[in-house]
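What follows is a single structure, and I will ask about it in a moment.
Yeah, one chain of the complex is gone here, protein chain that is, but the others are all in their spots.
Presenting subunit A:
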Amino acid sequence: MKITKVNKTFGNHQVLKNISLDFPAGKTTVLVGPSGSGKSTILRSLDLLERPESGNFDLDELHIDFSQKIKDADILTVRKKTGMVFQSYNLFPHFTVLQNVTEGPVQVLGKKKADAEAEAKQLLAKVGLADKADFYPETLSGGQAQRVAIARSLAMHPEYILLDEPTSALDPELEMEVLKVLLELAKEKQSLVIVTHNLAFARRVADKIVFVENGEILYDGDAGKFFAQDNDNQRIQDFLNSMSLASLD
């Protein structure tokens, strides 16, 4: 999956400035940067929840030119191949946990209900919530809700899972539950694109780091080098220091 020369403006504020990025399959790409830098907008563009004014999007054989009207069939293809996990979970409150997970497979992929339920139960077990299948989202903690959201996304068998600050709304303890699930997915070579402020986690999980600031990409490459102390990009060093990474070591 890749985007090339993408531009996006909100009003007269240009949030993405001619951005090109590729997201290698089977790897974990982590987008970091200050708030309002445009990293969430990049992520949401990958699921077509935001529509850039110009630029290109490529996913397998599918090619989308953002300056043209996007065909409904292409939107559906992208949405099937990518799954979004939101900061605020956005579970469906009128469905049980199990129904949240089976809704996509049954309604969009046309799976049989029994098959979808069997798989949903496996996925819930995988995220450690087998016993919550019949609960309603309102009864879950934030960490549980976010793990259901991850299971809901996994049920669609997306090539890429996109996570928009998945743990920003969580206490550190609950955050760990979610991060463990994500580390597990990364180990299984599930392609992930994660926007996060948690640099310790980014360092642990990322194959590739993208540093975004003011709608521009200041770093795009190997995660190890990004966090290396001898990184000669002063701006990145300042950012890392400001996030007081030292105190986490």
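Assume contacts are C-beta pairs under 8 Å (C-beta built on N, C-alpha and C of every residue); 3 or more make two chains touch, one makes a residue touch a chain; residues count from 1.
One rule holds in what follows: contacts and distances are computed from a predicted model.
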| item | value |
| --- | --- |
| Protein name (UniProt record) of the chain left out of view, among "N,N-dimethylformamidase alpha subunit domain-containing protein", "Multiple sugar transport system ATP-binding protein", "Neutral metalloproteinase" or "Glutamine ABC transporter permease protein" | "Glutamine ABC transporter permease protein" |
| Options A:E138, A:E173, A:E188 or A:D232, residue touching the unrepresented chain | A:E138 |
| Options A:M156, A:L179 or A:A223, residue touching the unrepresented chain | A:M156 |
| From A:L62, A:L76 or A:A125, residue that would touch the chain that is not displayed | A:L76 |
| For subunit A, the residues touching the chain missing from this view | 47, 49, 72, 76, 79-80, 82-84, 86, 88, 90-94, 96, 103-104, 107-109, 135-139, 152-153, 156 |
